[in-house]
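Pasting in a structure now, in structure tokens, and then I'll have a few things to ask.
Only a single protein chain was left out; the remaining protein chains are all shown in position.
The block that comes next holds chain A.
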Amino acid sequence: MLASCSPTPIAGTLVYFSTKSGNTHRFVEKLGLAAQRLPLNRDAPAVQVTQPFILITPTYGGGSAQGAVPKQVIHFLNDTHNRHLLRGVIAAGNTNFGEAYGLAGRIIAKKCQVPLLYRFELFGTDEDVANVRKGVEEFWKRLT
């Protein structure tokens, strides 16, 4: 068994976080693209990426910016190496939260100076899945 304190490398181009309700996980599953899930347990070994990636994150709360970005995502982005490989962000949320719809995505986009690429609700519709699949593919082409 590998030493649990060594950073876990990631090969994919999508990194995501999903709570126990699993909505974001389900969206990523439907995408069918290589993706790495950030651990739910905050005591889990730190994740380090090895190639440019797009982050998919849910939004917490329902109003204030305080606590909108899941702690696990903040923890992951506090690593300079990870942050430098972040190219864009996709946020899950609910339009019922008004201006705070997908707020985590806006906060990360601003903080890390990367584009907010897309927002979807709950686990996304088939249309969302198609849009993101196509958008992600073209986004990487544009960048290379």
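Methods note: a contact is a pair of C-beta atoms (placed from the backbone, for glycine too) under 8 Å apart; a residue touches a chain by one contact, two chains touch by 3 or more; residues count from 1.
Keep in mind that, in the parts below, contacts and distances are computed from a predicted model.
As stated in its UniProt record, the chain not included in the shown complex is "Ribonucleoside-diphosphate reductase subunit beta", which appears among "Sulfate transport system permease protein CysW", "Ribonucleoside-diphosphate reductase subunit beta", "Aldehyde dehydrogenase family protein" or "Imidazole glycerol phosphate synthase subunit HisH". Considering the whole complex, the residue from A:Val15, A:Leu38, A:Leu55 or A:Val132 that touches the absent chain is A:Val132. By the touch rule set out above, chain A reaches the unshown chain at residues 19-21, 23, 60-67, 69, 71, 74, 77-78, 80, 83, 94-99, 101-103, 105-111, 113-119, 121-123, 125-127, 131-132, 134-136, 138-139.
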